[in-house]
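Of the protein chains in this complex, all but one are displayed in their positions.
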Amino acid sequence: MTAPASPDLPAAGLPDRRPATLDDLAIELPSWAFGNSGTRFRVWPSPGTPRTVQEKLADAAQVHRYTGLAPTVALHIPWDAVEDYAGLRRHADDLGVGLGTVNSNTFQAETFKFGSLASRDAAVRRVAVDHHLECLAIMAETGSRDLKIWLADGTNYPGQDDIRARQDALAESLAELYAQVGDDQRLVLEYKFFEPAFYHTDVPDWGTAYAQVTALGERAVVCLDTGHHAPGTNIEFIVAQLLRLGRLGSFDFNSRFYADDDLIVGAADPFQLFRILVEVVRGGGLGPGSDVALMLDQCHNVEDKVPGQIRSVLNVQEMTARALLLDREALAAAQAANDVLGAHGVFMDAFYTDVRPALAAWREERGLPADPMAAFLASGYLARIAEDRVGGTQAGWGA
Amino acid sequence: MTAPASPDLPAAGLPDRRPATLDDLAIELPSWAFGNSGTRFRVWPSPGTPRTVQEKLADAAQVHRYTGLAPTVALHIPWDAVEDYAGLRRHADDLGVGLGTVNSNTFQAETFKFGSLASRDAAVRRVAVDHHLECLAIMAETGSRDLKIWLADGTNYPGQDDIRARQDALAESLAELYAQVGDDQRLVLEYKFFEPAFYHTDVPDWGTAYAQVTALGERAVVCLDTGHHAPGTNIEFIVAQLLRLGRLGSFDFNSRFYADDDLIVGAADPFQLFRILVEVVRGGGLGPGSDVALMLDQCHNVEDKVPGQIRSVLNVQEMTARALLLDREALAAAQAANDVLGAHGVFMDAFYTDVRPALAAWREERGLPADPMAAFLASGYLARIAEDRVGGTQAGWGA
Amino acid sequence: MTAPASPDLPAAGLPDRRPATLDDLAIELPSWAFGNSGTRFRVWPSPGTPRTVQEKLADAAQVHRYTGLAPTVALHIPWDAVEDYAGLRRHADDLGVGLGTVNSNTFQAETFKFGSLASRDAAVRRVAVDHHLECLAIMAETGSRDLKIWLADGTNYPGQDDIRARQDALAESLAELYAQVGDDQRLVLEYKFFEPAFYHTDVPDWGTAYAQVTALGERAVVCLDTGHHAPGTNIEFIVAQLLRLGRLGSFDFNSRFYADDDLIVGAADPFQLFRILVEVVRGGGLGPGSDVALMLDQCHNVEDKVPGQIRSVLNVQEMTARALLLDREALAAAQAANDVLGAHGVFMDAFYTDVRPALAAWREERGLPADPMAAFLASGYLARIAEDRVGGTQAGWGA
Partner (left out) sequence: MTAPASPDLPAAGLPDRRPATLDDLAIELPSWAFGNSGTRFRVWPSPGTPRTVQEKLADAAQVHRYTGLAPTVALHIPWDAVEDYAGLRRHADDLGVGLGTVNSNTFQAETFKFGSLASRDAAVRRVAVDHHLECLAIMAETGSRDLKIWLADGTNYPGQDDIRARQDALAESLAELYAQVGDDQRLVLEYKFFEPAFYHTDVPDWGTAYAQVTALGERAVVCLDTGHHAPGTNIEFIVAQLLRLGRLGSFDFNSRFYADDDLIVGAADPFQLFRILVEVVRGGGLGPGSDVALMLDQCHNVEDKVPGQIRSVLNVQEMTARALLLDREALAAAQAANDVLGAHGVFMDAFYTDVRPALAAWREERGLPADPMAAFLASGYLARIAEDRVGGTQAGWGA
């Protein structure tokens, strides 16, 4: 029951591919994680918070610089809207990062108070579809592949609207939109259990997202946000299922104890993150041939943002290392023998292995600091931005 | 905001059909509800509990006699296995009821300790498929349309087995089985959140059941058991969605406060039952053209069984009456105006209407007792079976 | 199993008191329900939203005028802070309402980012205690009896702070504060499962609130907010228990499907509201001798506020009427006989009785409109305030 010595050890992926390794890991950062966020009770600002998308990119570039794990940054429109996207793309290149997924916003305009793509009002749907078409146009300039759609659509009171008719309206909106998705673009539909709608949500579960995207076509896939499930949901099962069905488009990583808490990924239930990543590796979601995008979607309500993002990508890396360590042959043998405790033991061995020393070595081999967090904190960056970024309006959700 | 006076008032179903009415309502009873059931802590027997399937049918016939609502009885194989199914069918006819859905059992044979249709062991799957083929054969004799499959398959510990491979195994088993389903038969796949498996369940949610049955063909549909969801799940949304997708095969009605409590339908959250039935009516799941089967699946752990079933079918009837009362025109108008409180008010008006007097009248018009529960309790049937059914082994789950 | 004809029928309260009746019902309105509220995603403003506490009181007075149910209004400091509280009290009197509970606020000042009364920083606790002493001083002027304390205190990450030490700090703060609570004042401690803290909350459950207030003295009691529990919690049990222990100080009524959704009371699970009110009546929480304060605490995110509050107090009244209708003698007899279905039937009979006609009559006898909602909507008040209240800053949470 001893575990292999190196986290780089190849693991059994799908048969005809090079096995995934740690070098395949790339985690996309959300631009909005560098802005202020909070709860309905309070948003706490912090010194040095970016005022512009350019400053968000600069912060994100720090995460990549110290970890080598975060080569791209997701944008949120209109929060990150600029006049010159080609210029923004060059700016990102200069910082050493790329522009990634474009996220639409249908939860803040007055028009969308009662719904957007799922509204039964054709005029509202028109505005919502047009917003997404604008996002597709932006993607053409930024070179982004994925249009990610998370909808706040839903109702607060039974009877407030017709659940079934809204589902049809949503299908219609998505079809119109999908017709404009380019050959090298994807429509990624995210589901969420609840919030901000408190009675019904129009895309509440993976089943709904799956049914909607299969009605569209092959370039429509599902985004799994790890905080968007009912209590007790076995998330790794959904990961395995969506990979099996060929519809897992991306992850929004974060963690939660209660609802959509948006805490740092791996902070609430590290073992769950391990199980999820085991299924990602198992199902071919990492490495050659995979087009699953791994992203963060978190709020740093009370902790510093740049270190919060560094901690997050390191957590994903550490757990991926453990998942890659899993002795799949021993596991398969124990499973075949119905040796419940034996199989579980092999599984836990990988989880309990302390991969931090091996990862420090891995980093040093690649010219990265052995301890990215310590190196970043010692760099003085936080003090510098606190001093430099004076005046203006700190970025936030604008809620 | 006044509600219509009669529960028979037509409600808006699908446009090209006669609207559903109360007379369309038929609820199938589970034979096992008349046997003993309980928890892992204790199964409490009660006097008069049936020893044979014939006695179960006799009890079920009482429910129909006093309510006019329960014309058929679902069987569970092997609990209700007999040598002569044609004879059993005639026996049921004589009692005034028909034989309905056949339920398979893959959770008690030693062979199935680690899974049945989803087992990765081909020999185990062979036994499991054969059991279902036997059920199909029985259905031919009983005249049953539906083969209902609820699987206990799953694991208790992370790593115990390969989630993804089991899903593939399940698909393979179902495909082999589906090939034998007759033109006038249906395969109905039930999902369940958890129990008896405590880590992963192979068909845990509607999305999985939907993905599996769509891979089979048109005569494969989903069974929604109202107690088989994660806490907080909006069940009426799933009802609406499955009806929209054309895959809602049947209901297993019951109610719960916590897990799969299997209490009397409507006892825990009557308003939820109302919302579910509103979507059933709205989506064409009742009345002409509908092939959705409404069944009970409950345990009467501490209450009398025959009255427990009477209470259950009356609860479904009362809530269906309220759902039919819903003033859909007023609702649509308020919804179109985004009048949240107005629309919710129309919805609640139907729920808060006391339909019991109108239902008493409806019964008397049809030669049924105005108060079925009182009439049954006055009949002396419970005392009679307690006296008659002495000796033998009371039916139960045989766990 | 027939239910009594009138909702005014006396119900069995505690033996030596006049039984509670509908006339005993008085529901306190929260001033903040008339301001804007929302989620972290968006706060939707609405025309006519009050800019001042005086305008909030005017709106609240409308609720009382049309229902006769809401004679007092709770204040929130500093949201409702004014220079002249005696003047505010007179203003309220002129409007026909009184000033009620004073609610403190420890979740918005920068000082309280990491805690307030439960902070381990003595300087922070000093500020927090002083804020509450200021509230006590205000109460002396407004004539309020209750100081309600809901704490946002908690942490987001395991290890962030010392759970045990914070509990001791909280006890110390409360003791210092309680020493200043007047003989005719009460300290009311509210608990909440989670939010805005996402790992641990310092007063997360009734047990903690109970342990803290019993350490203080007799004038320290617990506030039960119906939306502040873990999924599946049996709230009426807690009501019964706190009444039994003599520590139920007040309710914050609202309803929820998921978390602290703050929907209209009775909108999500009317039967739960019924069960709660049955225990209130049963335990002497209504009527002569009771000092339990019934308050609303809700957010009208998408619906109109004044009608939202009217709907809420009517819901509480309708359910109280049903609770008073419960045939407690028949219930007791069935319970004594272990007649599970009989007892449950008596219970449901009260719930299913349509009390609306009787309540309309009750209102007319008291010179109130039979249909308060219709009368209010016809009054033109909403249009008037939308026209009059132009300019200024609409009241909200200021988050």
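Some observations on this one:
For reference, chains read A, B and C in written order, and residue numbers begin at 1 within each chain.
As a convention for this text, a contact is a pair of C-beta atoms (placed from the backbone, for glycine too) under 8 Å apart; a residue touches a chain by one contact, two chains touch by 3 or more.
All values reported here derive from a predicted model rather than from experimental measurement.
Taking every chain of the complex into account, the absent chain touches A, B, C. Shown as candidates are C:D23, C:D168, C:E218 or C:E364; the residue that touches the absent chain is C:D168.
In the complete assembly, the contact with the undisplayed chain comes from B:A267, out of B:A74, B:L245 or B:A267.
Contact with the chain that does not appear here is found for just one residue of B:W32, B:Y85 or B:Y199, B:Y199.
Note that of B:N301, B:T320, B:N338 or B:T353, the residue touching the chain absent from this view is B:N301. In the complete assembly, the contact with the undisplayed chain comes from C:M348, out of C:M348, C:L377 or C:A395. Mapped onto chain A, the interface with the missing chain covers residues 1, 231-232, 234, 257-258, 267, 269-272, 302-304, 307-308, 311, 318, 340-341, 344-345, 348, 351-354, 356, 371, 373-374.
Residues of chain C that touch the chain left out of view are 113-114, 120, 156-164, 167-168, 193-194, 199-201, 204-208, 210-211, 229-234, 236-238, 240-241, 243-245, 271, 275, 279, 282-283, 331-332, 335-336, 338, 340-341, 343-348. Where chain B meets the missing chain, the touching residues are 37-44, 107-108, 110, 113-114, 152, 156-158, 160, 193-196, 198-199, 231, 256-259, 261, 263-264, 267-268, 301-303, 397, 399.
Please note the rule applied: only the chains that are shown with their structure count from here on.
Fitting chain A to chain B on CA positions gives a rotation angle of 180°, reported to the nearest 5. Once the centre of each chain is set as its mean CA position, chain B and chain C turn out to be 40 Å apart.
Along chain A, residues 113-114, 156-158, 160, 193-194, 199, 231 each make contact with two or more other chains.
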